[in-house]
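As you look at this complex, bear in mind that one protein chain is not there, while each of the others sits in place.
We just call them A, B, C, D, E, F, G, H and I in the order they show up, numbering each chain from 1.
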Amino acid sequence: MIADRTDVTKMILAAKVERKLTWASVAKAVNLSKEWTTAGCLGQMTFSKEQAETIGKLFGLPDEAVAWLQIAPYRGSLPSAIPTDPLIYRWYEIVSVYGTTIKELISEEFGDGIMSAIDFSMNIEREPDLKGDRVRVVLSGKFLPYNSY
Amino acid sequence: MIADRTDVTKMILAAKVERKLTWASVAKAVNLSKEWTTAGCLGQMTFSKEQAETIGKLFGLPDEAVAWLQIAPYRGSLPSAIPTDPLIYRWYEIVSVYGTTIKELISEEFGDGIMSAIDFSMNIEREPDLKGDRVRVVLSGKFLPYNSY
Amino acid sequence: MIADRTDVTKMILAAKVERKLTWASVAKAVNLSKEWTTAGCLGQMTFSKEQAETIGKLFGLPDEAVAWLQIAPYRGSLPSAIPTDPLIYRWYEIVSVYGTTIKELISEEFGDGIMSAIDFSMNIEREPDLKGDRVRVVLSGKFLPYNSY
Amino acid sequence: MIADRTDVTKMILAAKVERKLTWASVAKAVNLSKEWTTAGCLGQMTFSKEQAETIGKLFGLPDEAVAWLQIAPYRGSLPSAIPTDPLIYRWYEIVSVYGTTIKELISEEFGDGIMSAIDFSMNIEREPDLKGDRVRVVLSGKFLPYNSY
Amino acid sequence: MIADRTDVTKMILAAKVERKLTWASVAKAVNLSKEWTTAGCLGQMTFSKEQAETIGKLFGLPDEAVAWLQIAPYRGSLPSAIPTDPLIYRWYEIVSVYGTTIKELISEEFGDGIMSAIDFSMNIEREPDLKGDRVRVVLSGKFLPYNSY
Amino acid sequence: MIADRTDVTKMILAAKVERKLTWASVAKAVNLSKEWTTAGCLGQMTFSKEQAETIGKLFGLPDEAVAWLQIAPYRGSLPSAIPTDPLIYRWYEIVSVYGTTIKELISEEFGDGIMSAIDFSMNIEREPDLKGDRVRVVLSGKFLPYNSY
Amino acid sequence: MIADRTDVTKMILAAKVERKLTWASVAKAVNLSKEWTTAGCLGQMTFSKEQAETIGKLFGLPDEAVAWLQIAPYRGSLPSAIPTDPLIYRWYEIVSVYGTTIKELISEEFGDGIMSAIDFSMNIEREPDLKGDRVRVVLSGKFLPYNSY
Amino acid sequence: MIADRTDVTKMILAAKVERKLTWASVAKAVNLSKEWTTAGCLGQMTFSKEQAETIGKLFGLPDEAVAWLQIAPYRGSLPSAIPTDPLIYRWYEIVSVYGTTIKELISEEFGDGIMSAIDFSMNIEREPDLKGDRVRVVLSGKFLPYNSY
Amino acid sequence: MIADRTDVTKMILAAKVERKLTWASVAKAVNLSKEWTTAGCLGQMTFSKEQAETIGKLFGLPDEAVAWLQIAPYRGSLPSAIPTDPLIYRWYEIVSVYGTTIKELISEEFGDGIMSAIDFSMNIEREPDLKGDRVRVVLSGKFLPYNSY
Partner (left out) sequence: MIADRTDVTKMILAAKVERKLTWASVAKAVNLSKEWTTAGCLGQMTFSKEQAETIGKLFGLPDEAVAWLQIAPYRGSLPSAIPTDPLIYRWYEIVSVYGTTIKELISEEFGDGIMSAIDFSMNIEREPDLKGDRVRVVLSGKFLPYNSY
């Protein structure tokens, strides 16, 4: 019995190691960005029936797992509120150090509101640099204003 | 007596309200990006002597506060580990939902290592969109590999 | 010196006690719902210049406070992550007990996405009932779908 | 051996995926609202013998599970005090941002007391809207006054 | 400026020390139980205008404080989620050790529901005992059933 | 292998569901109060050899479980420091709201000390009431004074 | 205005530094052990009228402070649940490492029950040792058995 | 596969129940104090090869478990930072209430430093007393001074 | 199925006990420092294919485990945010006591920036000393300056 989406994520991760797949190739197979596809495989997004079946074949998942991939998951990918993994912690640190700055600048440009994390996309790529290549991440989220009523 | 950098940040925020300054104009005055300048004014970065004096004049700060602006601050801008402000929480949510995805994709592209939050820059701008303008944020951090020794 | 919006909220609450104002009358004065107006007075919403000046007169606030009312506040009105006040705790309890139910039913009706807490309104009113009057609250939030990209 | 109600909830969720049931159809079968029925299936409410047997048939549960459905469960449906799932977090955010507002307005209308989360009902439905459909939720809880003694 | 009810509680406690009042005598003056009266003085209950004025005279409170006593307070009297004071901790311990027992026995007697903490009264008294006197506390709370809808 | 008392508690709860026993009947069988007996079955008290054997027969426990029932358990029956179950939370709320009141009144009556949670008994019963029956709980704990030395 | 016992503790600590008093001499003046006396001065015990007046004279406290010394304090002397000071942490560590051991051995010797922290005394002294003197602490607490009822 | 020392502790506890051993007899068999021996069996100390083999025979442990007993364990015997078991909590309470007192008195006698929890021993015994026997615990830890460098 | 790197770490630890390997000998076999090698075996570093195969042979790991050793792990080796094990806690204590000192001195010497924990190495060795041998640890981390942009 598969009790929740977490079980499916574990199956995918174990199969990825065994089958030596890359996230880029999985993304190509479902014809979506590597960011969204990876998030989906890690239990954070919902696949369509067709996408789920493709994923199922690539990772050799049972039918039950393919069904779970099509259901809205309980999101949140980290084992603790403050992440311990250094790569992920650096992102937490950016939020901690720059959080009030981001708020001030979005407010100054757009007025009071938020940057959506739902109507949102992310792109991660290599930025060549002589002093050492950089990770370049573009985040794009719709501005949603607070309105009075 | 100014006990720590937090006191200077409060002075700056109060003066900003009173003097109706914008972060963009402050940034122009010190000839730096609005992102870095705002972070500095909010107590997260260290200004050079010249920059601090300019900031001091703009906000009408006492000499003691200008001196504090030149000293490495204890960083961290948020009052709680999990931010309650919706705009800032959305960023925490991105880390929570996409954290493992970001790790997988950086590892796939670069190998084992991190994206630096120190050798780092951020750019926040408006992305016009017919369905509603978007907030576009570009993060650039040097890739730092884990090496064996 | 007013250091942040919290100081303004305290001024408003103290003045409300002293001047025996009601939230309903304040709302009428700014011509908005009592829910949004109260949230604004309690430091959770941003007033326009005109609204802020009206609020300022009603509560007898200094100009500096009136300026702060027009600035996007750091939101979050509670002193602890799990509220201790019984009235507010009951709402936390509803989230705790019905949280997964709400998720299942919104997903079943709309697909994968969220109910916005920004493009959102709330209405609180008395529902007469022979067995004891009830509090009737209507929440309306725009559905925001997760889309693949 | 079924150790607690959580085990039954897992069985129901797994069977729902496998049998492609909807909460609405389950609710119809037991002749109750979809909100209460879903909460019950997710381990938050107690079913009568007859209801439990109907649920048991629909999901193909063993007798032992049917017995557990008739016993008052240890309530609380979330894995952490602050929910990580964005849909559920938005509700937590509403409590955080509007908590003191709700308290003020209920007190102004009813006097000192609470809105019951026990003598309580909830209704979730689609609110068609040209700018994008909305989730409309009606909460109704009995007002319970604090009395002196 | 009195910023919240907590300030009034501090005034009352300081005045009680100075004026050597007893809670029993305060209760008698407002003609209510010593339990409810003490809870009110400690910031947990709302007094009527007449009661508040009596309290105000007894403790020598300013008018502003008397006004605050008539407003529904943000409840919760303890400085930490798990109390450190041994007397109060023993009560937390009773909840921790007997919590599931209390739930089982109320459910067995009344069915699924709760014991109200709002429609509630408490009585604390001395129970003479040869082996050492005992504290006898009687709690009475209305049973509120969960009903389906 | 039974690793700790928690395993025995799970066996008892599962057997209780299966055998449709009541706590009152179990208490009668061991000739003790229903409160103490239930607490014992839920892993919070230590049974004598004879009592444990009776419990073992009623619930159909293996010898190993019967042995564990006679050993002082690691107490604490709740899965989190702040209980999420509404019935049990109401008790936590009573401690939170009335905690300082209880301390003041015990101190006023007895002097500085505590009410024991060890030399302690509890009685839960139905209190008929026309406006709805009430849960009446009597707690009796020995007063233990702080003495100087 | 002295708002609580904590204020008195701060006065005593400041006066002790200024007047260069030792705890041993204070204890002698009130004719009690240095352990109990120090705990009292640090806000954890209640002094009799006579003792409080002696303490008041030694530390030069105002009458209001002397009155507070005679009132049962809210106990707990540490600023965080897990102490950061190394000396005090070592005691927390002893509880963490030896906690289950202490429970097992008291249970083996006395049966199920606790060692009282109220009917309790402590003695701290120097234990000369050639390899470096040792701190010798004797704790004595009455055994309180759990009894069935 | 035994994954860590915790697994061995569970085996020992289960075997102790089954074989009705006492800690005192185990201590005698390895010729050490009952305090140290019990702590070792509960996963907090490291046994020599010979001691481990004796323990292994007494509890009927497999060779793998005997090997684990000779390896430095990850210490800490409690399931939560603040213990819920009343007997162990009383020790936490002593640290909480007397923590600053212990620090003051050790500092007054020895100067700035700590009492070691490593070069440490503990002795737990019965102290007969007409008013009820007492638990007498002697702790002895080497004083370690802070030195400047 | 191996679900994550933690499973591999458990296998390695169990095999180390059984095969009586030393970390020093494992390090020699992969021709790296004992510090890095041990961290890798404990799930904190990524091995090359060749290194992983050597590790696999030494510990008798299945192919699947050898594959996992070559994948960037989710780092963080401790079961709680504040470690309970005394040896590891001492390091946490050093960070707590000396944290601000380290920051001040690095800032004074290098300016505002950090000491990298990625471009980092550690060396642990015995420092003979007549008063008792010492643990000598050398940490070396690249200084990374904060630069304005």
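The rule is simple: contacts are C-beta pairs under 8 Å (C-beta built on N, C-alpha and C of every residue); 3 or more make two chains touch, one makes a residue touch a chain.
Keep in mind the model is a prediction, meaning the values are calculated, not measured.
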**Message:** Tell me which stretches of chain H touch the chain missing from the display.
**Reply:** 32-33, 35-36, 40, 45-46, 71-72, 74, 100, 103, 107, 111-114, 116, 118-119, 121, 144-149
**Prompt:** For chain A, which residues lie in contact with the unshown chain of the complex?
**Reply:** 82, 84, 86, 89, 93, 96-97
**Interface with the undisplayed chain - residues on chain G** = 10-11, 13-14, 17-18, 20, 79-80, 82, 84-87
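We take it that only the chains that are shown with their structure count from here on.
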**Request:** Please pick, from D-F, D-E or E-G, the pair whose interface repeats that of B-I, with more than half of the contact pairs identical by residue number.
**Result:** D-E
**Fill in**
Distance in whole angstrom between the CA centres of chain B and chain D is 41
**Centre distance in Å when chain A and chain C are each reduced to the mean of their C-alpha atoms** = 31
**Request:** Please set out, as single numbers or ranges, the residues of chain H touching at least two other chains.
**Result:** 75-76, 78, 81-82, 84-87, 93, 96-97, 117
